[in-house]
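Removed: one protein chain of the complex. Kept in place: all other protein chains.
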Amino acid sequence: MLEYILAKYNFWIYVVLMMIGLYAMMGKRNLVKKLIGMNIFQTSIILFFVSIGVKKGGATVPIIMGHGHGHGQHLIKVADYLNPLPHVLMLTAIVVSIATTGVALATLILIYKRYHTLEEDEILAIRKDPSSYKTLG
Amino acid sequence: MKNWFKLISWVAVIMTGALLIYGIHDMPAWGDPDSPANAHVSPRYILEATEKTATPNIVSAVLADYRGYDTLGETTVIFTAAISCLFLLRRRGGKK
Partner (left out) sequence: MIWQLDLFLLLFVIICALAAINIKDLLSAVIILGAYSFFMCLLWAEMGAVDVAFTEATVSAGVGTVLFVAAVFKTVRRSKD
């Protein structure tokens, strides 16, 4: 059993990270905590995709060496370079995730302006019974 | 009611984690150079990128040349996010 876990230990750790993010999105009542959970969730999935492109056995970063110097015919071997495709896709995903976070934070500020709280249960109570709304000056 | 809610979310999280751990069983070994993700599309990019785009950095070549429209769509997404942030946070009732 321990050998079975140790053979793919990093996948187990990604699953644990994703569970932390999912729990923060579902179980926490504070809206900022929910957003932090969403960030953790996204980062764990990006980490999973990046780790797919890893090649063992002497592969380096996907930048062709010896380009432009000497003009010799360099023989490019596929096993010498990491898989560049997950890196490209995850570059897009990181930028989109920060755009999502920005819009979510703007909505959060609007929610705070209207309800003067960030706790989900208090917001739901105010929506159910508007007389419990306390103004902050 | 609060504990009930936390219990439900714990159950959902653990079920999702169990499904994912069940899925790990079928993953290829970590860092395998012959895994399907490393063996199918990416060798073509690695072999042809320098010759076709004259860029030593394969990631930049794929991002800006092969998948240029993808990057254009990404820029559109950021632009939309910036515009919606501006509209959400603008000062209301300035004219009274």
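We call the chains A and B, going by the order they appear; numbering starts again at 1 in every chain.
Simple rule for what comes next: a residue touches a chain if its C-beta (ideal position, glycine included) is under 8 Å from a C-beta of that chain, and two chains touch if they have at least 3 such contacts.
Worth saying up front: this structure is predicted, and the values here are computed from it rather than measured.
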| item | value |
| --- | --- |
| Chain A, residues in touch with the chain not shown (by the definition above) | 9-10, 13, 16-17, 20-21, 23-24, 28-30, 32-33, 35-37, 39-40, 43, 46-47, 50-51, 53-54, 56, 59-62, 82, 86-87, 90-91, 94-95, 97-98, 101-102, 105, 108-109, 112, 117-119 |
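To be clear about the criterion, only the chains that are shown with their structure count from here on.
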| item | value |
| --- | --- |
| Distance from the mean Cα position of chain B to that of chain A, given in whole angstrom | 8 |
| Partner chain B, residues of chain A touching it in the complex | 7-8, 10-12, 15-16, 18-19, 22-23, 26-27, 51-57, 59, 62-65, 67-68, 76, 78-79, 81, 83-88, 91-92, 95-96, 99-100, 102-103, 106-107, 109-110, 121 |
| Interfacial residue positions of chain B with respect to chain A in the complex | 2, 5-6, 9-10, 12-14, 16-17, 20-21, 24, 27, 29-33, 35, 37-38, 41-43, 45-47, 49-50, 56-59, 62-63, 67, 70-71, 74, 77-78, 80-82, 84-85, 88-89 |
